[in-house]
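Sharing a structure with you now.
Below is a slice of the complex: some chains, not all, each in place.
Letters A and B mark the chains in the order given here, with residues in each chain numbered from 1 onward.
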């Protein structure tokens, strides 16, 4: 059996093993949907658990269908090799496309990006709004970002010597998801009771199950091994060494970020804060996506420690700005995503970068003497993708608002979305 | 190290990689036990959660031991190559059997089939009945079905040019489990309060945790990647391409089925229905088992959309017939299993079928001009296996009923099985 690869043909056991690697990673990334679903369900109040689960299901099912039909073609449809750097133009519905393990992996990535948004919008928007932004994201916003950053002829890939580097998606997946969520949560406004109506002081609205929330985070961590190490797209030709490095550095970043936060909060307040510690762990995973394959373990430790403060700072800033992001999704995915993408320009070593790019390069991390070029390109890419997402999301959510599809009525918000939209509560303890 | 394969000998890295593939898939399929356990626990009332968890543990532990001791030999014990087409006769207790990864994979499949039944029988039968049907299923009913359909000399494998095709068990696993559950739930009767005693109208008895239920479904989805793609039994010789195709088509079927149901119910009732949407996702996975390797993505989409209506129709029919299947297990596993097995005869392309069978064939899907033969054989196989299951299950549950081992007393049913049989409730919130 022979089949075409995106960049040529492969054959034999080596090719089969590479595809197996990608396929196994795909399973892990799809399993992250379970993690996000639990994370989001646990951190909302019980009265909104069922509807946020519904949103998880919607973004998975509907988003996957749209990405299969349209999104993948827009992102990676370069059949004629002359296709333009802004948008892909072939392979819609997988027509004439054979590299199904690559498709499946990209598919799972898109699902991850979409699922981030429902966290920012939790507890006060219509389920139907989720249906709409899922369609727009999977069929339009995400694919174009992916094309620019990841497709071999994407325009951000062609800037400078290396092009933009986003190994497994701090930009394409997390900044995109975090950005769209941030615009949404800003436009929809805070949950009733989140900020005192007179003093403006924040009041905690704690989630209903830290257990379910933490379970979700652990599942996401597990899935991230597929997310980050599957991005080698194979183990042959040195791929496994890059994958091993990525697994180690991502774990160090996540643990360092988590440990820094938990110790910092303990020292400051005398308490241990599970939610912020776990969010920092997630922030570390997000940071690691862009950079994990390019750094040495000690640099991972530094990146992780900084991630903690990036997350805590962004979370604090959101509150200062009276923006209510129930899961801190934009702090985690946008804030730490930006830090991860920038750290490529700071910490990448020449050796690691050459291995990943499969060519020698003299442009690498600033801290190792690799100059400002990569950092500049990363910054440019971040700005471009954020501008793109802000632009699209502003239009999208404004239209939704106009048609009264965004925010539910106050009485229903107080009662909980589940009874109104999902036919009843998520829990029944007394029958 | 050399060892015998079921169909000959293999050696070297290629064989090792193939076994690794099967072994990794086996882990995923065993992990589905966690999914089924959570799915069933979440959808029953809190007072019955502990005992249904006990049933999950029983079918896993006892069923696995029996299948090791007896079941595998009856299903795949063909040591002398002359063994008969009805029943295997060797390798009991794994004596003189070396292909342990193949055994492990089949083992996990048997466990999956058994665990389906406890869903249909939830909330009103003795835990001990589970012990009995687990033994009978793992040591007798399941192995014979598996022998007929999957063993190279099974009699249903030898009918027609291709023989019956059940790639990863819509028939052997899901129809068997769904059928036995249906007979059981019919004979045991509905739960108290499920149908109004005067009007006969159904009254919902909602489960206690949609969160746990959905978690279970996501875990099952994840495990299904092992279930469906491990059935290539290797990645060499084109196996990985079949696996990649299977992963993609199964995801499309599941998402299309889920999306169709959630939109259909939203349009009809104005509400989003998590349970029915998730059940449709599961129904899609069940349908995909037989057919995932044989179809093109667009056909997967159609099969998925139809699956939604198959599930909803079967679920509706059960209520019409006053059959109370608390998890809709028979609608999902029997109903969608039948549809999946039939769709092999409708949608299989000549190319895909030839690749899977490793021989050229002119008998394939009706819709592609492959004639009625395959559809006929699939239908025959479904009828035979269903008849076998109905026959065995009728005897089994009738005997259980006679010995008062089936249904618990009404007072205990109202009180909950947990306090009676499992030493106390599953949850304690206030200590």
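The rule is short, and it goes like this: a residue touches a chain if its C-beta (ideal position, glycine included) is under 8 Å from a C-beta of that chain, and two chains touch if they have at least 3 such contacts.
Keep in mind that what you see is a predicted model, and the values were worked out from it rather than measured.
A.B. asks: If you can see 2 copies, how many does the complete assembly in this structure contain?
C.D. replies: The number of copies making up the whole complex is 3.
Definition applied: only the chains that are shown with their structure count from here on.
A.B. asks: If you fit chain A onto chain B using only Cα atoms, how far does it have to rotate, to the nearest 5°?
C.D. replies: Best-fit rotation on C-alpha atoms: 120 degrees.
A.B. asks: With chain centres defined as C-alpha means, what is the inter-centre distance between chain A and chain B in Å?
C.D. replies: Measuring from centre to centre gives 34 Å for this pair.
A.B. asks: Which bits of chain B are touching chain A when the two form their complex?
C.D. replies: By the definition above, chain B touches chain A via 13-14, 17, 21, 24, 28, 45-47, 205-211, 214-215, 218-219, 221-222, 225-226, 229, 235-241, 243-245, 247-248, 251-252, 254-256, 258-259, 262, 271-274, 277-278, 281, 297-298, 301, 355, 427, 429.
A.B. asks: Which of the residues in chain A come into contact with chain B in the complex?
C.D. replies: Within the complex, chain A touches chain B at residues 1, 3, 13, 15-17, 19-20, 23-24, 26-27, 30-31, 33-34, 37-38, 41-42, 49-51, 53-54, 56-58, 60-62, 64-65, 68, 93-94, 98, 100-101, 103-104, 107, 127, 209, 212, 215, 421-424, 426-431.
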